[in-house]
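Sending over a structure as structure tokens; questions will come in a sec.
What you see is part of a larger complex, with each chain still in position.
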């Protein structure tokens, strides 16, 4: 098919193994094809998992990432591999959620970004973590993430 | 108000303290006012709590009890106090659910009874326990309990 902004990438279209750690993961970017347009891109990742650094047991989370691109878009396969790289990595909930966002901010230098981390319960009281880089840019449409609260059973 | 089947009861209409244990609780019964009629009575108790006998930590459950009365109905305030009596009592999920049902069977000698115990998650994998005294009686209407499955987050 036609030549695209995706041509220089190292992982897209190749059999890419899961990176062994977040540090080993390569978060790639492509030029924003709609520069100067204030739009929001949302990734919803209900399949996130990491390990508890205290017990080594698996943790799970539903992550949602919203950003308003500047010069760059994140390449989505590299994002998927980056998120997958936490699979055997120990990470606390608050730190983990925010460091994912910060890695994206570093790579993309977006106009604005936020992350919602909705963690599965341990001991009956789940933790959610919410962070944004600052007040939302004026005139850009930022819908609710709309995730219902945890309810337990019944 | 008028004389009723509830007149001989010891707890109804009195300030009844929470019993200290299931053994201390008095499960009371009243004559079935619709004898010979095959009907189902359902109690839904989303406020059940007991303690884990291994760790002493609180457990929670949503309980649903269905029964087809014979000669007796359970008096509902005594049922509430009986369920409340597990508050500081250690009990495993399977045993606890079934022993509540058995205590009711003993007291009421119902034509049929079942219990659904929908426990809150511990470690991410909740347990449900389902028991009935046998095949449902012919010709009696036994609707589904209709509790949706646990789903975690998001």
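The chains carry the letters A and B, assigned in the order they are written, with residues numbered from 1 in each.
In this text, contacts are C-beta pairs under 8 Å (C-beta built on N, C-alpha and C of every residue); 3 or more make two chains touch, one makes a residue touch a chain.
What you see is a predicted model; the values in this text were computed from it and never measured.
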Complete complex - number of sequence copies, 2 represented: 10
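As a convention for this text, only the chains that are shown with their structure count from here on.
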Gap in Å, rounded to a whole number, between the CA centres of chain B and chain A: 45
Residues on chain A engaged by chain B in the complex (per definition of touch): 46, 60-62, 118-124, 126, 147, 150, 152-154
